[in-house]
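Can you keep this structure in mind? I'll have questions shortly.
Removed from the display is one protein chain of the complex; every other protein chain stays in position.
Presenting chain A:
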Amino acid sequence: MMNRYNLKYIVSAFIMVLGLASCKHHEDEYHSITDKIEAEGKNYQGTSISSEAYIGDIKTIEITEGAHTFLIPERKSQIKSYACTECHIKPLAKMQNKDFKKAHWDIKIEHANENTMNCITCHNGSNMDELTSLTGKSIDFNKSYNLCNQCHTKQFQDWKGGAHGKRIGGWAPPRASMTCVNCHNPHDPHFESRWPARFNTQKVKERE
């Protein structure tokens, strides 16, 4: 009687061990790549690889938006005619007469329609060195993404996380990302259509 009782225990223990062991294959320890990422990433301590060297000569500033802290290129030094007040010595309203030289003739706005946007939606007529939000708060040229994210909220979310936009340098930390105006011309933000960079003539021959 006692013996049979023991045997039951031994058999059930054996089955349990077998059940546990059968989950593991000989080489592939995980059922899926997501399991693997989760398990192996648990004790992530960072790596010795750094992408810092590849940022190069680009002057950057560090920004923190929500849970994300990363570098973006500094903007003011890249604008040819900054500071704007070097020409805009008076508020915009007082400069609209014949005595002043015409400027910015090359800028054509292709951004939303006339009902929605014009120059002063973004530019501050009385302080040209800064941008202005929809409610009239000032926005620094270096953080112009705060201007864009008033309307483009989804893109802003994706950009912060890294799904929208482009990294500068490499994949490893420190993260440096392009800001909105590095890819999009704020006055004409859409991407132009053009011809592909390549046409494979050999493939055409092979498929004849």
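Note that in this section contacts are C-beta pairs under 8 Å (C-beta built on N, C-alpha and C of every residue); 3 or more make two chains touch, one makes a residue touch a chain; residues count from 1.
Basically, contacts and distances are computed from a predicted model.
Within the choices "ABC transporter permease", "Nitric oxide reductase subunit C", "4Fe-4S dicluster domain-containing protein" or "NADH-quinone oxidoreductase subunit E", the name that UniProt assigns to the complex's undisplayed chain is "4Fe-4S dicluster domain-containing protein". The hidden chain makes contact, of the residues A:Lys59, A:Lys90 or A:Lys154, with A:Lys154. Touching residues on chain A toward the chain that is not drawn are 28, 32-33, 36-37, 40-41, 44-51, 53-54, 154-155, 158, 161-167, 169-173, 175, 178, 183, 191, 193-204, 207.
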